[in-house]
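Shown here: the complex without one of its protein chains, the others still in place.
The first chain written gets the first letter, and so on, giving A and B; residue counts start at 1 in each chain.
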């Protein structure tokens, strides 16, 4: 039996305070340390990568001092520059397209009327989150081959737009729900027609959420590997696909450096999106 | 000014099915009137207001504002503005931009807008706050901005949805007289929704008491207070003793309503009043003293007496009396 059971009614007074602490259900001994350990498990490997990337030694195993040389070497690699440019172009197009699509979708779902098949559409929008990437990848590949579309870059833009939609729609939908309808009703009451209402009330109030959604979409597009690998063709290699190719050839300081760059870009953008999300909530 | 004719409203909800929030209501509200819809929560008063504002469309019936049937018109085409319960001030605009919004949407000339915003802000005594954001204002100030914003376009009718419910007592009293003053100055018809009977009595020219989707009685405050049409109104407005007719040896289907302050007490010794009872509790309320008296069949009567020094004590037998015009016989 546990000590709580024993101590409950007949505890001598001098033990009472110590035992009462054991009664606090919010405190479980060792759980804090355990959670810290899990966080170390999640972040230590990333930290090791970053440390390696700044190691001036070409021998990966020895620390020889801090240096940017591998980053400089990457900057001089034309293939990496091309791949980065592809990634950027695809991410920008996919972000703009998916954010616009997400905005209309969020408005329809949060402000629109109920229509037959609404639940099916909601499920469809969330599909890219549930279906394993490999299935999305080969389905997309099969589709473009079936309709005979061979432009790798355009195909990638379309594929990325599709799986970015659920990420872009989420913050916009949340914001519309939190906002409630009273502000829009007030606008309507004050003689704004539908377009003026959207232009002067809904859109400005949604802006932080739209920005957050766009950033999420951008990061997801930039990070995508499997779908890009399957759909891309010779001229449309994206950065993660190129980096994967480098990794297959072996562990090199260059791989560490380019991986660190990708890591930091994700961190910066996600940090910005989460900051916008918090401001969003404060405004509401 | 406003004619509501045969209006009803049903909502269909997924879990409960159709709910009839408003059951065939008729109502006529005149120009420059301060009119109040009064009732407990869920009585349909807010639904009626939202129907007049155009935020809901009636299931049946017609609504005419200034002679025009508006039932099919959206809110932006009705000469009606609303002060929302939560104010619904636009957080991304300054106070002046909020107040100017309706005028801008109506495409008034910019010069007119400026003067109109300034006079309206002065009217609610917020001239100094024009460039602030709503989030930088106190609750009472936000309330005034909401008022100014709704008044600026000079609508025919102003709708107020429990506008004072979020304010504390002192501020509420202040805003009551402020609202009354604004209504007199502008001559605009005000329609106020509230569940606070004191507020309704203090401010309104006329009151409609609502209950379970129906209007039970429409009349001036004194009229409603002194001549309640039925049990619900008598009980909801002010305090009332509802005495079963049988106790007073009258028709058993009747209920007799008497206000506590209209009853007089005498020592029971041998005297026969309208009712006899025994004092249970005595509560000192400052100006008044409240006596709770048990009568036959375990019924209780509350009596309020101006404190004259010659009080009564718990356990004492008393006789109660009231003037004939102080009582109302109610059938329901």
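Note that in this section contacts are C-beta pairs under 8 Å (C-beta built on N, C-alpha and C of every residue); 3 or more make two chains touch, one makes a residue touch a chain.
As a convention for this text, contacts and distances are computed from a predicted model.
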Undepicted complex member, UniProt protein name, chosen from "Electron transfer flavoprotein subunit beta", "signal-recognition-particle GTPase", "ABC transporter permease" or "NADH-quinone oxidoreductase subunit F": "ABC transporter permease"
Chains shown that the absent chain touches, full complex: A
Contact residue for the chain not shown (choose from A:39, A:75 or A:203): A:39
Omitted-chain contact residue, chosen from A:169, A:186 or A:276: A:169
Absent-chain interface as seen on subunit A, which is shown: 1-2, 4-5, 8, 23, 25-28, 31-32, 34-35, 38-39, 41-43, 45-46, 48-49, 52, 60-61, 100-102, 104-105, 107-109, 111-113, 115, 121, 124-125, 127-128, 130-143, 145-146, 158-159, 161-163, 165, 169, 216, 219-220, 223, 225-226, 230, 240, 243-244, 247, 251, 255-256, 259, 262-263, 266-267, 270, 274
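Just so it is clear, only the chains that are shown with their structure count from here on.
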Length of the line joining the C-alpha centres of subunit A and subunit B, rounded to whole Å: 51
Interface residues, subunit A side, partner subunit B - complex: 182-183, 185-193, 196, 200-201, 204-205, 283
Residues of subunit B that touch subunit A when the two form their complex: 53-55, 74-77, 80-82, 84, 86, 88-92, 101-102, 105-106, 149-150, 153
